[in-house]
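Missing here is one protein chain; the remaining ones are kept as they sit in the complex.
After this line comes chain A, so read on.
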Amino acid sequence: MGLNVRDLACARGGLAMLEGVSFSISPGAALVLRGPNGCGKTTLLRTLAGLQPAFGGEVDCPPEAIAYAAHADGLKATLSVSENLQFWAAIYGTRDIDTALEQMNLRALAGRAAQNLSAGQKRRLGLARLMVTGRPIWVLDEPTVSLDVASVALFGDVVRHHLASGGMAVIATHIDLGLPEAEILDLSRFKARLPEFGVGDFNEAFL
(Lines give C-alpha, C1' and ligand atoms only; values in the text may rest on other atoms or scores of the structure.)
Protein backbone atom coordinates (compact mmCIF):
# COMPACT_ATOMS: atom_id res chain seq x y z
CA MET A 1 0.00 0.00 0.00
CA GLY A 2 1.18 3.51 -0.70
CA LEU A 3 2.12 5.47 -3.74
CA ASN A 4 5.61 4.99 -5.18
CA VAL A 5 6.78 7.00 -8.14
CA ARG A 6 10.13 6.12 -9.67
CA ASP A 7 11.96 8.18 -12.26
CA LEU A 8 8.67 9.34 -13.79
CA ALA A 9 8.64 11.44 -16.95
CA CYS A 10 5.51 13.24 -18.10
CA ALA A 11 4.82 14.67 -21.52
CA ARG A 12 2.44 17.22 -22.88
CA GLY A 13 1.82 17.41 -26.61
CA GLY A 14 4.50 14.76 -27.19
CA LEU A 15 7.29 16.75 -25.52
CA ALA A 16 8.64 15.79 -22.12
CA MET A 17 7.79 18.37 -19.45
CA LEU A 18 9.18 16.67 -16.38
CA GLU A 19 11.68 13.89 -15.97
CA GLY A 20 13.23 11.96 -13.15
CA VAL A 21 10.41 12.64 -10.67
CA SER A 22 10.66 10.20 -7.78
CA PHE A 23 8.80 10.22 -4.50
CA SER A 24 6.91 7.84 -2.31
CA ILE A 25 4.07 8.39 0.10
CA SER A 26 2.97 6.00 2.80
CA PRO A 27 -0.49 5.90 4.37
CA GLY A 28 -1.18 8.99 6.48
CA ALA A 29 1.22 11.24 4.58
CA ALA A 30 0.67 14.11 2.18
CA LEU A 31 2.83 15.60 -0.54
CA VAL A 32 2.52 19.21 -1.65
CA LEU A 33 3.69 20.00 -5.18
CA ARG A 34 5.01 23.45 -5.88
CA GLY A 35 6.45 25.15 -8.90
CA PRO A 36 5.82 28.09 -11.21
CA ASN A 37 2.83 28.17 -13.57
CA GLY A 38 3.25 25.85 -16.53
CA CYS A 39 5.97 23.75 -14.93
CA GLY A 40 3.91 20.56 -15.29
CA LYS A 41 1.99 20.17 -12.02
CA THR A 42 -1.28 19.37 -13.74
CA THR A 43 0.46 17.10 -16.24
CA LEU A 44 2.04 15.15 -13.38
CA LEU A 45 -1.28 14.83 -11.56
CA ARG A 46 -3.09 13.68 -14.71
CA THR A 47 -0.39 11.06 -15.23
CA LEU A 48 -0.81 9.86 -11.64
CA ALA A 49 -4.59 9.69 -12.13
CA GLY A 50 -4.08 7.51 -15.21
CA LEU A 51 -5.59 10.00 -17.66
CA GLN A 52 -2.42 10.00 -19.71
CA PRO A 53 0.32 7.40 -20.02
CA ALA A 54 3.68 7.97 -18.36
CA PHE A 55 6.38 9.12 -20.81
CA GLY A 56 8.91 7.09 -18.85
CA GLY A 57 9.44 5.61 -15.43
CA GLU A 58 6.65 4.09 -13.42
CA VAL A 59 3.86 4.84 -11.00
CA ASP A 60 3.34 2.05 -8.52
CA CYS A 61 0.01 2.09 -6.76
CA PRO A 62 -3.20 0.06 -6.84
CA PRO A 63 -5.14 1.32 -9.88
CA GLU A 64 -8.41 1.63 -7.97
CA ALA A 65 -6.91 3.77 -5.22
CA ILE A 66 -6.79 7.24 -6.70
CA ALA A 67 -9.50 9.90 -6.58
CA TYR A 68 -8.69 12.81 -8.88
CA ALA A 69 -9.98 16.37 -8.53
CA ALA A 70 -9.18 18.68 -11.43
CA HIS A 71 -9.52 22.42 -11.96
CA ALA A 72 -13.11 21.82 -13.10
CA ASP A 73 -15.44 20.38 -10.51
CA GLY A 74 -17.54 18.19 -12.80
CA LEU A 75 -20.82 19.57 -11.50
CA LYS A 76 -24.08 19.56 -13.41
CA ALA A 77 -25.67 22.99 -13.22
CA THR A 78 -29.28 21.84 -13.23
CA LEU A 79 -28.83 19.15 -10.57
CA SER A 80 -29.03 20.03 -6.90
CA VAL A 81 -26.08 19.74 -4.53
CA SER A 82 -27.26 16.44 -3.09
CA GLU A 83 -28.16 15.04 -6.54
CA ASN A 84 -24.65 15.81 -7.78
CA LEU A 85 -23.11 14.06 -4.78
CA GLN A 86 -25.50 11.12 -4.98
CA PHE A 87 -24.53 10.57 -8.60
CA TRP A 88 -20.82 10.34 -7.79
CA ALA A 89 -21.53 8.18 -4.74
CA ALA A 90 -23.47 5.77 -6.96
CA ILE A 91 -20.67 5.73 -9.56
CA TYR A 92 -18.11 4.86 -6.87
CA GLY A 93 -20.47 2.38 -5.20
CA THR A 94 -20.74 4.21 -1.88
CA ARG A 95 -23.95 5.45 -0.29
CA ASP A 96 -23.23 7.94 2.44
CA ILE A 97 -23.28 11.56 1.30
CA ASP A 98 -24.27 13.01 4.68
CA THR A 99 -20.74 13.00 6.10
CA ALA A 100 -19.46 14.84 3.05
CA LEU A 101 -22.25 17.44 3.20
CA GLU A 102 -21.59 17.94 6.89
CA GLN A 103 -17.80 18.20 6.65
CA MET A 104 -17.77 20.64 3.75
CA ASN A 105 -20.51 22.73 5.40
CA LEU A 106 -22.98 22.17 2.55
CA ARG A 107 -25.92 20.92 4.60
CA ALA A 108 -27.90 24.16 4.25
CA LEU A 109 -27.37 24.18 0.46
CA ALA A 110 -28.28 20.53 -0.17
CA GLY A 111 -31.45 21.30 -2.13
CA ARG A 112 -30.06 24.18 -4.20
CA ALA A 113 -29.23 23.73 -7.89
CA ALA A 114 -25.51 23.86 -8.58
CA GLN A 115 -25.97 26.74 -11.02
CA ASN A 116 -27.12 28.95 -8.14
CA LEU A 117 -24.01 28.37 -6.03
CA SER A 118 -21.19 30.86 -5.70
CA ALA A 119 -17.76 29.92 -7.06
CA GLY A 120 -16.50 29.01 -3.60
CA GLN A 121 -19.57 26.94 -2.82
CA LYS A 122 -19.16 25.06 -6.11
CA ARG A 123 -15.56 24.35 -5.17
CA ARG A 124 -16.65 23.00 -1.79
CA LEU A 125 -19.11 20.72 -3.54
CA GLY A 126 -16.38 19.57 -5.92
CA LEU A 127 -14.17 18.72 -2.94
CA ALA A 128 -17.04 16.99 -1.13
CA ARG A 129 -17.09 14.63 -4.11
CA LEU A 130 -13.69 13.31 -2.98
CA MET A 131 -15.20 12.17 0.27
CA VAL A 132 -17.90 10.08 -1.36
CA THR A 133 -15.39 8.25 -3.58
CA GLY A 134 -14.09 6.30 -0.58
CA ARG A 135 -10.67 6.07 -2.23
CA PRO A 136 -7.46 6.34 -0.19
CA ILE A 137 -5.23 8.48 -2.44
CA TRP A 138 -6.47 11.99 -3.23
CA VAL A 139 -4.81 13.71 -6.19
CA LEU A 140 -5.80 17.36 -6.03
CA ASP A 141 -5.11 20.10 -8.54
CA GLU A 142 -5.25 23.57 -6.94
CA PRO A 143 -8.05 22.57 -4.54
CA THR A 144 -8.29 25.94 -2.83
CA VAL A 145 -9.00 28.16 -5.85
CA SER A 146 -11.86 30.58 -4.99
CA LEU A 147 -12.20 29.33 -1.41
CA ASP A 148 -12.33 31.91 1.39
CA VAL A 149 -10.04 31.69 4.42
CA ALA A 150 -12.59 29.83 6.54
CA SER A 151 -13.23 27.29 3.78
CA VAL A 152 -9.50 26.72 3.26
CA ALA A 153 -9.23 25.94 6.97
CA LEU A 154 -12.27 23.67 6.69
CA PHE A 155 -10.67 21.87 3.77
CA GLY A 156 -7.37 21.59 5.66
CA ASP A 157 -9.26 19.85 8.46
CA VAL A 158 -10.92 17.48 6.00
CA VAL A 159 -7.54 16.55 4.47
CA ARG A 160 -6.04 16.06 7.93
CA HIS A 161 -8.97 13.83 8.89
CA HIS A 162 -8.48 11.84 5.70
CA LEU A 163 -4.76 11.42 6.44
CA ALA A 164 -5.46 10.42 10.06
CA SER A 165 -7.70 7.60 8.82
CA GLY A 166 -4.85 6.18 6.72
CA GLY A 167 -5.44 8.14 3.52
CA MET A 168 -2.88 9.87 1.33
CA ALA A 169 -2.91 13.09 -0.67
CA VAL A 170 -0.89 14.65 -3.47
CA ILE A 171 -1.77 18.34 -3.68
CA ALA A 172 -0.63 20.95 -6.15
CA THR A 173 -1.13 24.29 -4.47
CA HIS A 174 0.41 27.73 -4.06
CA ILE A 175 -1.05 28.59 -0.67
CA ASP A 176 -0.51 27.19 2.76
CA LEU A 177 -3.12 24.56 3.58
CA GLY A 178 -2.14 24.41 7.23
CA LEU A 179 -0.57 20.97 6.82
CA PRO A 180 2.84 21.44 8.49
CA GLU A 181 3.54 17.72 8.36
CA ALA A 182 3.21 17.56 4.56
CA GLU A 183 6.36 17.06 2.55
CA ILE A 184 7.01 19.68 -0.12
CA LEU A 185 8.29 18.81 -3.58
CA ASP A 186 9.43 21.61 -5.86
CA LEU A 187 8.81 20.49 -9.45
CA SER A 188 11.01 23.11 -11.10
CA ARG A 189 13.98 20.87 -10.24
CA PHE A 190 12.67 18.17 -12.58
CA LYS A 191 12.12 20.29 -15.65
CA ALA A 192 12.91 18.26 -18.73
CA ARG A 193 15.54 19.50 -21.14
CA LEU A 194 14.06 20.09 -24.58
CA PRO A 195 15.57 17.77 -27.17
CA GLU A 196 17.94 19.55 -29.49
CA PHE A 197 16.90 19.18 -33.07
CA GLY A 198 19.79 18.89 -35.49
CA VAL A 199 19.44 18.96 -39.28
CA GLY A 200 19.35 15.16 -39.29
CA ASP A 201 16.41 15.09 -36.91
CA PHE A 202 14.36 17.51 -38.93
CA ASN A 203 12.58 14.94 -41.07
CA GLU A 204 12.07 12.60 -38.16
CA ALA A 205 9.95 15.23 -36.51
CA PHE A 206 7.35 14.62 -39.19
CA LEU A 207 7.37 10.81 -38.95
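By our rule, a contact is a pair of C-beta atoms (placed from the backbone, for glycine too) under 8 Å apart; a residue touches a chain by one contact, two chains touch by 3 or more; residues count from 1.
Keep in mind that, in the parts below, contacts and distances are computed from a predicted model.
> Pick, from "Oxidoreductase", "Heme exporter protein B", "Tripartite-type tricarboxylate transporter receptor subunit TctC" or "Putative ABC-type transport system, ATPase component", the protein name that UniProt gives for the chain of this complex that is not shown.
In UniProt, the chain that is not shown appears as "Heme exporter protein B".
> Please identify which residue in A:Arg6, A:Lys76, A:His161 or A:His174 touches the non-displayed chain.
A:Lys76
> Given the contact definition stated above, which residue among A:Leu18, A:Leu31 or A:Ile66 touches the chain not shown here?
Answer from the full complex: A:Ile66 touches the omitted chain.
> For the chain that got dropped from the picture, name the residues of chain A it touches.
Answer for chain A: residues 49-53, 64, 66-79, 83, 87-88, 90-93, 129 touch the chain left out.
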